[in-house]
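Showing just some of the chains, left in place.
For reference, chains read A and B in written order, and residue numbers begin at 1 within each chain.
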Amino acid sequence: MNLVDILKELDIEYNGKDFRVSSFGTLKDANSSQVAFLNDIKLLDELKTTKAGAVILKEKHVELLPSTCKAIISTNPYLDMARMSGYFAKKPFVNDGEKYISDKATVDKSAVIGDGTIIEEGAYVMAGAVIGVNVTIGKNTRIYPNVVVYDDTIIGENCFIQAGAIIGSDGYGYAHSDSGEHVKIYHTGNVVLEDDVEIGANTTVDRAVFGTTRIGKNTKIDNLVQIGHNCELGISCIMVAQSGLAGSTTMGRNVVIGGQSAAGGHLHIGDFAQFAARSGITKSVEGGKTYGGFPLMLQKDWLRTQLRMIKYFGTKKK
Amino acid sequence: MNLVDILKELDIEYNGKDFRVSSFGTLKDANSSQVAFLNDIKLLDELKTTKAGAVILKEKHVELLPSTCKAIISTNPYLDMARMSGYFAKKPFVNDGEKYISDKATVDKSAVIGDGTIIEEGAYVMAGAVIGVNVTIGKNTRIYPNVVVYDDTIIGENCFIQAGAIIGSDGYGYAHSDSGEHVKIYHTGNVVLEDDVEIGANTTVDRAVFGTTRIGKNTKIDNLVQIGHNCELGISCIMVAQSGLAGSTTMGRNVVIGGQSAAGGHLHIGDFAQFAARSGITKSVEGGKTYGGFPLMLQKDWLRTQLRMIKYFGTKKK
């Protein structure tokens, strides 16, 4: 779709040159058919050298734009990005075209496979599973019944995706208008599950807003776990049932997250860190230690604190 | 089914006049083909003026009944209501009759649509979705794969229902016999999602026991959230992943509920209230403030309390 037409529909003023827009990109990576946006003044340096075709930005930043790049002036660039994002989202789960299913794969006749999807040898897609567009299901991977795999997901070899798991659902991201209305940001990133990953029943893994939500090789996720958009898990991590990660949190290898624990967004967890059940991970932490509590502390400190607190306040006499 | 036959099967004594019963109703709203019940003495005034065909009630309240209304005498009206409720429940998800699907809607051929259901123009019902009886799916609404929408649900325009979400499941309501047995109360209410609502992957929204569970316009619900029967959410609310609401809790507009938070039942939350992650909402609260902790307090009080408590008890020396 052409930029001028999109902006006209959205009632955004624009006097620059028209061009056909393919999608959004980041200031750093966008090409001349893409639109980027400036929402964070830490990125001003990236603005100066962006190769994007156009950038949504505040008026005061226009002078920093390279001459090759058009300005879409906005009082709220993040909101206008959200409003534009729907124009670049393709229709999902289209399944009436060609697929690439190995002769040595098994696909139940009630499973639905999206266009352009590749299912490699030895893979087994069971009844009622719905696989989106341009997905890859690696060798010997099992997709259990009624799993949903959204468009553009890549699943490695020897993975187990237990029944009802949802891989690649839209992340939970909105811009907010002045009147308190939430405007959906269409998520155009994807999910990558590396080899030997297991995903538990009814667990949900959100796609990235841009880029990739990644789960490292040999990582094992239990049932009813939530993994937010743009998270990255290293190899051989463990997440026990009903735990969750908010968006953009990353972790190293062999991290263990206990049941019903949760981490806030944009944190980093070091290699071999362990978290007791119900940990509330409120900050980034170094690896190799065992944490617990909420707010987060070392697990041994949490235990000592609780026991002393209970002893002090919990006796009847007090 | 006729009242005398139902009561005979349930071994409930009844000497009144027979009539064909259509369903349960409340004392206030029931008509002459409906049965109501008196479980709460606060409703004695409503009993005196009820237009129900019959009321299940204790013997001592019979004298308050209008002359038009028959008495079904019970030592435990709530339990006998539960035992009767199955007789009024229709067979769900019947799908061999007529549907009303707009020429401009898209319904995947593997989706199953219930009888009497209306799917409006621009709506997109994806693979494996199962839509019940007498449902309305509004204009341009997207139902992602393997979503289940129970009978009688009404979904507005421009909604997104992510994969695996369940809309309209039976609420968790039972009566209890003297011997500790739980007797299912068949839920005959429904769910209404207003326009611009988003429901996350594998989230569950229970139907009302009677009446409606309602989610207001522009409200956005994340993944793996539980919304109990008869809850009512205002416009532009936010509920982050793995949070939950027990039955009959209501909230105003632009309420924000953090991840893994939960509210007890029958509470009210005021406009623009915010709840930090993991809040345990143990009481009704006024709007415009930020709460946290469990039991619930102002978030700043929770933070101060925790920090002081950890400082006091958490040091090694103590």
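The rule is simple: a contact is a pair of C-beta atoms (placed from the backbone, for glycine too) under 8 Å apart; a residue touches a chain by one contact, two chains touch by 3 or more.
All of these numbers come straight from a predicted model, not from anything done at the bench.
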Overall copies of the shared sequence [whole complex; 2 in view]: 3
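Just so it is clear, only the chains that are shown with their structure count from here on.
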Cα-superposition angle relating the copies chain B and chain A, to nearest 5°: 120
Chain A and chain B: spacing of chain centres that average the CA atoms, whole Å: 31
Of all residues in chain A, those that touch chain B in their complex: 91-93, 95, 110, 112, 128, 130, 146, 148, 150, 164, 166, 169-170, 172, 174, 180-182, 184, 202, 204, 206, 224, 226, 228, 242, 244, 246, 260, 262, 264, 280, 294-295, 297, 301, 304-305, 308-309, 312
Interface residues, chain B side, partner chain A - complex: 108, 110, 124, 126-128, 144-146, 160, 162-164, 198, 200-202, 218, 220, 222-224, 236, 238, 240-242, 253-254, 259-260, 277-278, 306-307, 309-310, 313-314, 316, 318
